[in-house]
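Sharing a structure below in structure tokens format, with a few things to ask.
Only one protein chain is missing from this complex, and each of the others stays in its spot.
The first chain written gets the first letter, and so on, giving A and B; residue counts start at 1 in each chain.
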Amino acid sequence: MGKEKMNFLELKEVTKFFGGLGALREVELKVSPGEIIGLIGPNGSGKTTLFNVITGLYPLTRGSIRFKEEEIAGLKPYRICHKGIGRTFQITKPFNRLTVLENVMVGTFYGKEKPVGDRNQARRFSEEVLDRVGLGLKKNHRVSDLTLEDKKRLELGKALSTQPELLLLDEVMAGLNPTEIKEIVELLRRMRAGGVTLVVVEHVMHAVMNLADRICVLHHGEKIADGPPAEVSKDKRVIESYLGEEFLLAAG
Amino acid sequence: MDLAIFAQVIANGILTGGLYALIAVGLTLIFGVMRVINFVHGETLMLGSYLTYFLFTLYGIDPFLSLPLAICALFVLGVAIQRFFINPVIDAPHLNQILLTFGLVLIIQNLALILWSGNYISMTTRYSAISLKFGPLSVGLTRVLGLIIAVFLTVLLTLALKRTEWGKAVRAVTQDREAAMLMGVNVNRVNMVAFGVGSAMGGAGGVVTSMIMYTFPLVGMLFVLKAFAIVVLGGFGSIAGAVVGSLILGLTESLVTHYVPRGSGWAEGVSFAVLVLILVVRPKGLFYAE
Partner (left out) sequence: MPNKAYAKIPGLVALLVLLAFLPAFLGPYSMHMMILVLIYVVIATSWNILVWTHQISLGHAAFFGIGAYTGALIYNAWRLPPYLDMLLGGIFASLSAVVLGVICLRMAPWALAIATLAFAEAMKVLVIMLPGLTEGAEGVGIPPLFGGGEAARTKAYYLIFGIACLSVLLAYTLKRSKLYYAFTAIHDDEDAANMLGINPTKYKVVAFTLSAFFVGIVGSFYAHYIAYIDPHAAFNIHISVEAQIMPLMGGLYTVAGPVVGAFILTLLGEYLRITIKTGYLIVYGIILVVVIFYLPQGLIGLAEKWVKKR
């Protein structure tokens, strides 16, 4: 892990206020390439807001976000996409009037600064992406025909179609049964092996604790812990912040 | 610059602004709660106008007294329209909503055209011609009455929004509909009542316009565009914004009419110019809280 790439993604004093409401307060984060970071915290702690701020959906109130040594705070989402950051949404956002394959082709075409010209090439690439996320057989299905797990896979497929270097995943396992969760975890490991850095927001504790190299914990918009899963799960502040919520902090 | 004339121009602007406010406030309420483009609002004005006219010419009822009648009638109509036409499409694409209300507008307008003909009609009451004089200023009594009505109803609505259960529900839904639903607010009822109240205020606007200008089937169109410009200007759901926006528009029109050569023709385009200006500078309106 070369020191030059240490600051793959760097958040400094990231603060976001909605009117008087502080959703994020001076959040600091450093991500190295190839890491899987788990981002956890009680509901309303600001995880999705953090994603929205990194991807440009919300403007920052204060702070700096640097990706590959370049300041990206203030850029529009599509530019951030072109620079190599992708994300999935907590509530999946498929394009309902397109088929599964067409959904992925959107990102394939437009994911980079210069839209891909060759249709056949784009189609082949999109089919590969679908195979990778396990939707190869359903490529001509309508979105309405998909199960929840399939929709999550499609969400991943869409994000991958833009060939991101950094992928932000927002509760991609929510609503899935244990088998499905296992499959997604495997998929995410394969993605990391393929060179994608992941930041994963999750409530499914055992999955994220197993998967992540490092866990960051948000609480009321502040980062209260940042370290290996074993350490974090024993952190007093973390345990307190989850008091009253039904979570099992499984170590290792 | 003649100060007396300037004062008169300002006075006219405020009076016009007051009338616009009456219409815009109802519209912004509806939009804030339902996020629906309600073109039918203009027709509530038209219907209020005709109602006043008929009550006056057929039964000799003074427009002032028609006001509560018009308010009730348009409230009921508004609730009915919301329940039967708007509610079914409330989650449909914006497209469908816009075209639907447009279709309703065509139906109502042309019904009026068929039933009552396109003739411009006006009423003259005993006090239509009276002008009040305040020093060098001269303002029509009916216009001042219109302003008083506008102020009264707007204040009433503001109080209702602050003090009543319904008002609190409205404010919750306007800010965040999902959150309001999770908190147990009966959004359906809020929608219906809001649409009714908004339409009632439009109807009240119609009562006032019948007193100060002609009534005809397309009179609603005259005001609805301006009302929309004001709502965009002031921010959706913001009563204060609608009031301020109305005054800005009224004053600008008055100033343009008087001080720009051939201004009365240009004044019609003012609302568009203002609309564009605001959209360029602050796309979410003046009072939109993030």
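The working rule: a contact is a pair of C-beta atoms (placed from the backbone, for glycine too) under 8 Å apart; a residue touches a chain by one contact, two chains touch by 3 or more.
Owing to the predicted nature of the structure, the values given are computational and were not obtained by experimental measurement.
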Residue in contact with the excluded chain [from B:96, B:122, B:138 or B:175]: B:96
Among A:93, A:124 or A:190, the residue in touch with the chain that has been omitted: A:93
Selected residue (touches chain absent from view) among A:38, A:63 or A:111: A:111
Options B:9, B:30, B:229 or B:247, residue touching the unrepresented chain: B:229
Positions on chain B where the hidden chain makes contact: 37, 85, 88-89, 92-96, 98-100, 102-111, 113-114, 117-118, 225, 228-229, 232, 262, 265-266, 268-269, 271-273, 275-276, 279-280, 283-284
For chain A, the residues touching the chain missing from this view: 55, 57, 76-78, 81-82, 86-87, 89, 93-98, 102, 105-107, 109-112, 115, 119, 158-159, 161-162
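Just so it is clear, only the chains that are shown with their structure count from here on.
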Chain centre separation (chain A, chain B; CA means) in Å: 46
